[in-house]
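Following this message is one structure expressed as structure tokens.
What follows is part of the complex, with its chains left where they were.
When the chains are written out, they are named A and B in that same order, and each has its own residue count from 1.
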Amino acid sequence: MPETNKTALVISAHAADFVWRCGGAIALHAAKGYDVTVLCLSFGERGESAKLWKQEGMTLDKVKSERRKEAEQAAEALGVHDLVCLDLGDYPLELSREDKNRVVEVIRKVQPAFMLSHSQYDPYNTDHMYATQVALECRMIAQAWGHNPGEKVLGAPQLYLFEPHQTEQMGWKPDTFLDITPVWEKKRAAIECMAGQEHLWEYYTRVAINRANHFKRNSGGQASGRDCKYAEGFQSIFPRTVDEL
Amino acid sequence: MPETNKTALVISAHAADFVWRCGGAIALHAAKGYDVTVLCLSFGERGESAKLWKQEGMTLDKVKSERRKEAEQAAEALGVHDLVCLDLGDYPLELSREDKNRVVEVIRKVQPAFMLSHSQYDPYNTDHMYATQVALECRMIAQAWGHNPGEKVLGAPQLYLFEPHQTEQMGWKPDTFLDITPVWEKKRAAIECMAGQEHLWEYYTRVAINRANHFKRNSGGQASGRDCKYAEGFQSIFPRTVDEL
């Protein structure tokens, strides 16, 4: 019964962010049977589409349309269950109370086992840190029994912060490395959907390979480290609850 | 075959620390079949035995002997596999190169799946932070192929920092809550072996009950949080490596 699938939710400031930063986590969990929803707050149409804007006669609508197409192709390559594009505008991204309610609606509908979003600090891109602030605020609203009473309230899903560009400048410190070797080809395929940012294809491939080195160092080191060819790193906001260390 | 048991290692600055701070983790993992070794670097004979010193005619040897007895009783109550007391002196605790080699020897013999020690900062008790520094240094030496070549080198076990007294002053932030409800009676029994610190029995019982509240908040909150009556918190030094978030 599909309604019993486990679920996950990615909150991405711009259309392409989910690909570079957690495409592996998406594909891996999709392959494990999770329904993964990706919520793009904007298309990154103004700020992350330089290549398109350099073309003659470009308009905001055309850029959005291109970016949406890329996002849809990438989502398909990754096995995304549902791609939700709220088209709220970027640079700067700003959400009204109603916009936030739409985000809450998605969170409640998905009832994610875990959520993914940006780092909490980013002086290069204030949209990113704003998206995380929104993710935390809307997670809280979704937990409120008095918000649209009668709806199923949210539990307490982990919020993982995916890897930003220039990690050290963002104060981002990964505490979890995920082996994405089994789905690497899917992530690479999704990456290649990002025609406008071809200079980053190899960049994020290198990131994935070097993160696999970190995975191995932490899974046992030279003595007994499990092999891993591609990995992604995540920082957890909340503590874990376990029955065994 | 017992030699295939999973193992864990606690490095405790003074004899009683392991009881208050991770007695539940010890008992729980012992109950799950782990061989848990507890390494007490000192007995806490000078600095943590005020009640004994207030007795007439007390000597250092008598204090150590009392403290050892208490530690042994507590270890038995918790199901500790091996209690190793190095008797290196306290207030201040100081390890020579040879002392560190003895610690390395224990680490290599145990080959722990995970290690437990103190917080990294403690302005009230410099022995505590020194013990953690020793734990990290000796973990590193135990991983070195050139240290006593031929011995089995250590993998990359997690080092969990157990809960200090006055957590906020120590900059300690738990990222893992462990449900110790099934073994609470054992932890309480071990606590009651600490005759000299009776004022802390109820203190740490309250800590365990309040940590259970934190466990529930993070395992699902009011909507779906799993029940838990007693818990312990831990901070991880190293990132985790996982196949699923």
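Definition applied: a contact is a pair of C-beta atoms (placed from the backbone, for glycine too) under 8 Å apart; a residue touches a chain by one contact, two chains touch by 3 or more.
Note that the structure is predicted; figures quoted are calculated from it, not measured.
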Identical protein chains in the complete assembly, only 2 of which are shown: 6
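FYI, only the chains that are shown with their structure count from here on.
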Degree value of the rotation bringing chain A onto chain B, based on Cα positions, nearest 5: 180
Centre-of-Cα separation between chain B and chain A, whole angstrom: 37
Residues of chain A that touch chain B when the two form their complex: 8, 25, 28-29, 32, 114, 143, 145, 152-156, 158, 160, 174-179, 214-215, 217-226, 228, 233-234, 236, 238-245
